[in-house]
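Attaching a single structure in structure tokens format; questions to follow.
Here the complex is missing one protein chain, while the rest keep their positions.
Going in written order, the chains are labelled A, B and C, and every chain counts its residues from 1.
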Amino acid sequence: MFRKVLVANRGEIAVRVTRTLHEMGIGVVAVYSDVDRASLHVRMADEAERLGPAPSSESYLRIDRILEAARKHGAEAIHPGYGFLSENAEFAEACEQAGLVFIGPSPDSIRALGSKTAARENAVRAGTPVVPGTAGGVNLDEARAFGRAHGYPVLLKAVAGGGGKGMRRVDREAELESALRDASSEAERAFRNPEIYLEKWIDRPRHIEIQILGDRHGNMVHLGERECSIQRRHQKVIEESPSPLIAEHPEMREAMGAAAIAAARAAGYYNAGTVEFLVDPGRRFYFLEVNTRLQVEHPVTELVTGLDLVRLQVEIAAGARLPFRQEDITWRGSALECRVYAEDPYNNFLPYPGKITRLERPLGPGIRLDACVYEGWTVPMEYDPLLAKLVVWAGTRDDAVARMIRALNEYEVGGIRTNLGFFRQIFEDREFRAGHLHTAFIDEFFARPHQLEIPSDLAAVAALAAALESTAHTFTAAPPSGKGASRWVIAGREELLR
Amino acid sequence: MFRKVLVANRGEIAVRVTRTLHEMGIGVVAVYSDVDRASLHVRMADEAERLGPAPSSESYLRIDRILEAARKHGAEAIHPGYGFLSENAEFAEACEQAGLVFIGPSPDSIRALGSKTAARENAVRAGTPVVPGTAGGVNLDEARAFGRAHGYPVLLKAVAGGGGKGMRRVDREAELESALRDASSEAERAFRNPEIYLEKWIDRPRHIEIQILGDRHGNMVHLGERECSIQRRHQKVIEESPSPLIAEHPEMREAMGAAAIAAARAAGYYNAGTVEFLVDPGRRFYFLEVNTRLQVEHPVTELVTGLDLVRLQVEIAAGARLPFRQEDITWRGSALECRVYAEDPYNNFLPYPGKITRLERPLGPGIRLDACVYEGWTVPMEYDPLLAKLVVWAGTRDDAVARMIRALNEYEVGGIRTNLGFFRQIFEDREFRAGHLHTAFIDEFFARPHQLEIPSDLAAVAALAAALESTAHTFTAAPPSGKGASRWVIAGREELLR
Amino acid sequence: MKLNLNVNGKREEIEILTPAPACRFRLNGSSERMADVTMPEPGLYSILLDGRSYDVQVERAPQHLIVVLRGHRFEIEVEDPRRWSRQSARGSGGAVETVAAPMPGKVVRVLVAPGDAVEPGQGVLVVEAMKMQNEMKAGRAGRVISVTVREGATVTAGEVLATIGEFSG
Partner (left out) sequence: MKLNLNVNGKREEIEILTPAPACRFRLNGSSERMADVTMPEPGLYSILLDGRSYDVQVERAPQHLIVVLRGHRFEIEVEDPRRWSRQSARGSGGAVETVAAPMPGKVVRVLVAPGDAVEPGQGVLVVEAMKMQNEMKAGRAGRVISVTVREGATVTAGEVLATIGEFSG
């Protein structure tokens, strides 16, 4: 087994990977950009190396600097996490040329599956149904042609894409040009590849994905599905396992699992991967893409299967055989995950970076919190605003939803805006509780009227607290009148907070 | 189902029960003594009522005040937690007379099993093997007689006891008198019953207990065992499930489970309970006592069985039938619990109350933290010093131990002393890892030589941090020279912490 | 002591009659109430009122207090003589439309210059944070009066980036 591993990532996933490596007794080398010097993944690591300035292109995307850090610190393997270089075949190749083990699939598999269009071809060869779309990246004329042939709406996607970056729904030809331009530049920034391809729009589909795991000796299993239909801006915000649909139609798990393994085998895949499908209202599933790395939402699978996917990734990369066969995999209970973002859900989910002035975390039975935040930490504006993944497990989906609401009520993040309150609304929503999920869920949720009337006693208590706080402190608010102020503060405190 | 439940307890168990009640949509009424006004169980509750001054006898043991609070707030049931009035038959009876449901067994069962001596008789009738001991409470002469008949060492125990309170090992008759006096007064304070009985001392036994669960319709199952052999001062500090011994001898689980159910049935038991056994080096097990309430260490059972014992307790109290049969119960993986105390393990585990100035909690995969502490909270000196229960789950015992060490390394409590560092040593101990456990484990652990040599680089870093901290702040240390001081602070900061 | 509050836009008057912990107060001149108040941590209030327990978090924003309890968020302005001036200073710019940053971030593109004529919905500038781009559009037809930032500038939420006025013929 490796003695030392470099984690080529930041944020919650770098922290999560570090935890398992520590449990395995493996030394951890962290890398960081200037704005991440005091970030948790650096503080938790055994060793750390600076990559460069804040922009990803000058830090977390710098293959040369990362390999240099690995060499300098004597790391034997590299875990790429998700995002950044995790699906970059050149990086995987460079690692192996540098004599480092890349903890993930082979460069060839990444190439065969990392490009969405190549992945589609591969899936077709493997006999997996796919959504109608263009063969590859398109220019404006080709896009227009596809739109006319298949009709609108169409979906624009980055060839190199993932996580909704560079993705746009286009409802009429008039919008095609500007949408194509924006999507392309977004893709360029996110993946350094501007290519965009088109797909036929499927109305109100479910997003259901299969977790696969294979070793380097030809063994491969699936670990069941995750439903990730609750999305905003084409990005998942709530994930769960099992899927409420598949819980009702268990035969779908075997069918989709077999299709996922077939598509992965066709690309000679090993290590952990995820095969994403769209499921239409008629329960037909279509191959969407393969994520050739650990998924953000992998914890829900860990909670229902009882496996540690990062540990298995590392063991597989070290040459181990899968410690189980398909029939050994069992699923227990129900798991839900919320992606807690620094954003304002009531203002188009716009990012809201800043300093965390206060933090109350949910604890107790059935709660797992994968986070990278601490009180006093400033959320940098240069990266994805994911603060934490709040994951719960319970024996049934209903109990898991109740537990998630309880956890959300215990969770407070001060100083910035988050989507915690929005999640509470979603979990209270009748449609969500009934398991009627699809990728347009959030848009339709906002379309429905929500008058949350606030109990009058809460307003009274809030007013009282504000009055006490302001009387105890306001005088300090005025910066100049320092000396006099402080006396006032003490007076105020003594008067109102004896 | 109940609309509102009063939790007649404090600390982590009141918080833990509150969480499940909230998940069940049940309103929670907290009760508190003056020193607990700002404690977490009060802050988390929907409603709260003061009981009285700090001493338990004037607050958490005041049956009249608790029933009055329940009436005033319209609670329909009372959850007693553990300790305090949880095993007090008079309280259970008073609840029912007041028209409140007591969430636990019947007063008769508590009487039949709550008294250790009555429980022994009951066990004998049920055909469960017991440790030789006196029939009931004894005076000095009777104690001397037993000692002469069975030889030393003997064990003194409180008839009404639990949690090691009033327990003493006596090695020779000379010590008997003072030990009996101390044990008796300790029992008087803890349980308002000074009676002490004697048992033959079994050398290096394992403490293994069976969790049972029964409804009011005559159905009863066992949820497997917990091993609680790691004790200090006759009090459990580390618990786990499965027991490493029973993992090697699975047939013991059925045998002990059957014996536990037999003993409980003989007392007409229902709701959750625990039957404790001693297991001698020859793997013979002896009935020890029955705890007629939720156990501190119940989370390890919850993690391996996937059940919520508090939810089941409440449902059973509301009249529900057990939702499963014995054959439906399955066990997955391995769970460990540490009882985190405010105490100094390197000074005879003496309590160390005080104000929590800083708190870093372990998070991530497989961690459960049931706690009642927060930064800024002052641990009261009037109650048990249990701050938190750190519980981990993993697929195997080895992985669970590795995970626990990782969690302990992430856990920091500033301002007071805790046993966190001591736990790290235990989990690194070869004997513990080998599963060679018994109730004298800690004494023998301390008897073994432990020279922990500190890596020199750590000393260097510590020195550097201390130098920076002192230069940045020492000047504030001197209370009187306020004004001048602050200028110095700023100077120091600017100089060393630009 | 009497205080005028603006609670989520609604005007309230609160009178504190006795200090914490046994805090007697009167809201909007209604009958007197008693709350048991303690402050476990700075900015955190545990309040018992009519037997109910409330854990209240109070956070200070430049213009107001943010009060969070039981998952509900209140923005409360405490009116304070020394603030009146600032109060009046704020408010809508009349016929002038201000384009403000909806989030903290970085200006990556400025699409108009002072004097340009703009149509409703026309892009004015693009702010990016966390790889997410947001195009600020003109809400009305008019002429760009000012652009107060240049590309690459870091801006805070609510900061005015440009103003658009009427066509002066």
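Operating definition for what follows: a residue touches a chain if its C-beta (ideal position, glycine included) is under 8 Å from a C-beta of that chain, and two chains touch if they have at least 3 such contacts.
Nothing here was measured: the structure is a model prediction, and the numbers come from that model.
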| task | Mind giving the shown chains that are in contact with the missing chain? | result | A, B
| field | Among B:A135, B:A149 or B:A460, residue touching the chain not depicted | value | B:A460
| remark: Per the whole complex, from B:E96, B:E412 or B:D443 the residue touching the absent chain is B:E412
| chain B residues that touch the omitted chain in the full complex | 165, 182, 186, 189-190, 233, 342, 344, 347-348, 350-354, 357-358, 360, 381-385, 408-409, 412, 414-415, 421, 424, 454, 457-471, 473-474, 477-478, 495-498
| Hidden partner chain, residues of chain A it touches | 30, 37-38, 42-49, 72-73, 374-377
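Definition applied: only the chains that are shown with their structure count from here on.
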| message | Let me check something: if the centre of a chain is the mean of its CA atoms, which chain is farthest from chain C? | response | B
| query | Of all the chains, which has the CA centre nearest the overall CA centre? | reply | A
| field | Centre distance in Å when chain A and chain C are each reduced to the mean of their C-alpha atoms | value | 30
| task | Round to the nearest whole Å and give the separation of the Cα centres of chain A and chain B. | result | 38
| Touching two or more other chains, which residues of chain B qualify? | 44
| request: Any chance you could list the residues of chain C touching two or more other chains? | output: 52
